[in-house]
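One protein chain omitted, others in place.
Let's turn to chain A:
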């Protein structure tokens, strides 16, 4: 068993964390925090009940003999990877992971624990190298990776890890540890199982903790905590008795999640348990409130605009001839701020120069594109954090958060944030807020810097690689791929397909005024890929030849709406009308729980003057357009593509239909997206 465990671990380590095909064998440092138990007890017990697997912990603690009774497993990987599958997967792949109906029968039965681990799915390797890589959502990483807990309960966990429960949320596991008495809440199991079959029960359970009555049964929770501690001690004792082999495994197990998840937090972990508890103690209602997206600034609200102006660094002057429909969006004169800001470069005290530089780059359009902007911003923040010193009489976390906020508002003045940047900022702020108080300033700073590096690496760089590896399965010989604008991921896919020697043609669709496609075209042609270049007006002409449409996205909203460069919706619509599949490639960190129905309520307005500049055409019919109050020029930046035009979303967690976006958002927002 330990061998098998090691195998899976090795596999796990080989695949990076962001590749989706990793079948994780639920590394779970058993950390039973009493407070957590207290707040979640009743509900969680009930949700633990339908756990199709016989409670592995119980098995581990109670009977060693049961292991002997198990049928021999295949040597390739006896561990049952518990995979939740979302999106497209072949029936072969999905079949084994549904031992639910037998389990449903087995769980209420008194012999549940003796049930052999039947129907064990094929080895993790089979799945990961499978022909159509199924979307496997690894169980969410523990929120408590910061505090790996005392080693003794973890030791007990070794056995648990070999056959991880389907229920993988940490809370649920805690609950399953607690649920010693089987009679506790068997009643709802049938119903829950029914939902479980639909594969969404986990989500429901995670989404609902706010409804848990908290005051209830504190005493019971305490009791349980004591019980838990005792059990942990017992397990530890047993562990000590055991052979050195499993102890070694325990060590490796203990070390690994910490290493992969949070390198630098390990040393301080022990000292920070207390503070961590405090963080988790927070009432869920408040947490939810914080999680809800902030209402956006509405620029037709006079008071708020006035207030914002007082704080502003950038001198904005209101554009003339504002478009009535977009009063709620900032409409300022473009091109005037840049020289002004450039002159202030050396005077500006409160702004860190690297942040300032990035702001100017946004303003001038030098840095653009969702990933590019996000990375530039994070690197600037990293620099700023590096040079940061806590002022006297202030705490680092508060002061730094305020500082970051001021940077962010400066960046917003330069150019409204993209949703992906908003997500990255949220991540950074949550990291700052969760910094243990005991950390020294330098430690905290290095911790944050490596957090940022990790975010860039995992959420953007590796995510892109994962997307490429998924999307490449959709590029076949003699394909004609159409892409719109210039998406970095799509370009990577095309490059990779070309490297693999696939024979395909690319249609690069471009649109004024940005003409981003020209740069993409140049790069593709230089690599020797056959390209056709059109502007968006000719899309209906070219669509006959196209076999697939590959699009990038600025963000994907939780109703499946793809929020992207203006024109994407038109391209997707025409492709839909011609029956051509539309694949949208987007990293999961760009997903957002916000919902948008049209392109008007939230958007960004570009410089209206650039509409008039037509390359190669001298005559200018609307030269002094601003003099006429009846005339407006509208330069939209984004539009919202309705989900029904999108055939598939390719993200780092796999390939999904647009209806599954909320699953990704909910499942990974806390545990995965924000690490």
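The rule is simple: a residue touches a chain if its C-beta (ideal position, glycine included) is under 8 Å from a C-beta of that chain, and two chains touch if they have at least 3 such contacts; residues count from 1.
Operating definition for what follows: contacts and distances are computed from a predicted model.
Trainee: The chain that is not shown, which UniProt protein name from "Aspartate aminotransferase", "Probable cytosolic iron-sulfur protein assembly protein CIAO1 homolog", "Translation initiation factor eIF2B subunit beta" or "Centromere protein W" does it carry?
Mentor: Cross-referencing UniProt, the chain left out corresponds to "Translation initiation factor eIF2B subunit beta".
Trainee: Out of A:302, A:500 or A:526, which residue would touch the omitted chain in the full complex?
Mentor: Selected residue, touching the omitted chain: A:526.
Trainee: Thinking of the whole complex, not just what is shown, which of A:566, A:588 or A:663 touches the missing chain?
Mentor: Considering the complete complex, A:566 is the one touching the chain left out.
Trainee: Can you name the residues of chain A that touch the chain not displayed here?
Mentor: Considering the whole complex, chain A reaches the absent chain at 323, 325, 510-513, 518, 521-522, 525-526, 528-542, 544, 566-567, 569-570, 573-574, 577, 598-600, 603, 611-612, 614-617, 621-622, 628, 630-636, 638-640, 642.
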